[in-house]
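This report concerns only the one structure given below.
Take a look at chain A:
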Amino acid sequence: MNPSDYLSAALMIAGAVFFLAGTLGLLRFPDVYSRLHALTKADNVGLGLVVMGLAVQAESWAVVGKLLLIWLLVLLAGASVAHLIARGALERGIKLWRR
Partner candidate 1 sequence: MEALTLLHWTFDILLGLGLLWLGWRVLTSPDLFNAIVLFVAFGLLMALAWVRLDAPDIALAEAAIGAGLTGALLLAAFAKLRTVEKNHDIAGQLEKGKLENRSFQWWPATFLLVVAAGLGHTVLSLPHYATGLSAEVSANLKSSGVSNPVTAVLLNFRGYDTLLEMVVLLLALLGVWSISGSALPREAAPGPILDTLSRLLTPVLILVAAYLLWVGAHAPGGAFQAGAVLGAAGVLLLLSGWRLSSHLAGLPLRIILVAGPVAFVAMAVFTMLTGGQFLEYPRAEAGTLILFLETAATLSIGTTLAALFLGERPKNKREYP
Partner candidate 2 sequence: MSAAFLFALVGVGLFSLGLYALIVHAHLLRKILAINVMGSGVFLVLVALAKRTGESQPDAVPHALVITGIVVAVSATALALTLMLKLTAETGRAELPEDQGK
Partner candidate 3 sequence: MGALLSEISWGVVLILLPLAGGIACFLFPRAAKVLGLVSVFAVLLSVSGLGWNIKVNGIYRHAIGGWNAPLGIDLYADGLSLLMLAATALVGFGISVYSADYFEREDAARFWPIWLLLLAALNALFLSADVFNLYVTLELMGLAAVALAALAGGRDALGGAMRYLLASLLGSLAYLFGVALLYHGFGSMDIAMLAVRVEASPAVWAALGLMSVGLLLKTALFPLHFWLPPAHASAPAPVSALLSALVVKGSFYILLRLWLEIFGPLGGGVDTLFGLLGTGAILWGSLQALRQTRLKLLVAYSTVAQIGYFFISFPLAASAGVTAWSAAAYLVLSHALAKAAMFLATGNVLRFGGHDRIADLDRVVQRLPLTACAFALAGVSIMGLPPSGGFVGKWLLLQAALTQDRWDLVSVIILGGVLAAGYVFKVIGHAFTLADISHESREVPAKMEWAALLLAFGAILLGFLASPVLSLVGIGVPFGVSEVSP
């Protein structure tokens, strides 16, 4: 193992922690809006860290470009879908959770 391996391992483990947190939020949060919040926030960052971890290992800039493209696409899709779900929920009349 050389230093770059340690770096990418650290990045990817950090990413996995974010995924774990997001998943926990998805399962434990009380209503659809807060679940979406937990999911998208954590997953976007988590995926970003994983992509960075992989980019460290990449053999060429083209691969780095592809990885970044994947991240951007997931960001775009994730944000839009979260918005659509939230809007759908509002239209259905699902109330915000208040303590």
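Selection rule: all candidates are chains of the complex that A comes from, given by their letters.
FYI, a residue touches a chain if its C-beta (ideal position, glycine included) is under 8 Å from a C-beta of that chain, and two chains touch if they have at least 3 such contacts; residues count from 1.
Not measured: the values here are computed from a predicted model.
> Every candidate listed belongs to the same complex as chain A; state which one touches it: 1, 2 or 3.
1
> Please give the residue numbers of chain A that touch candidate 1 in the complex, ascending.
It comes out as residues 73, 76-77, 80, 83-84, 87.
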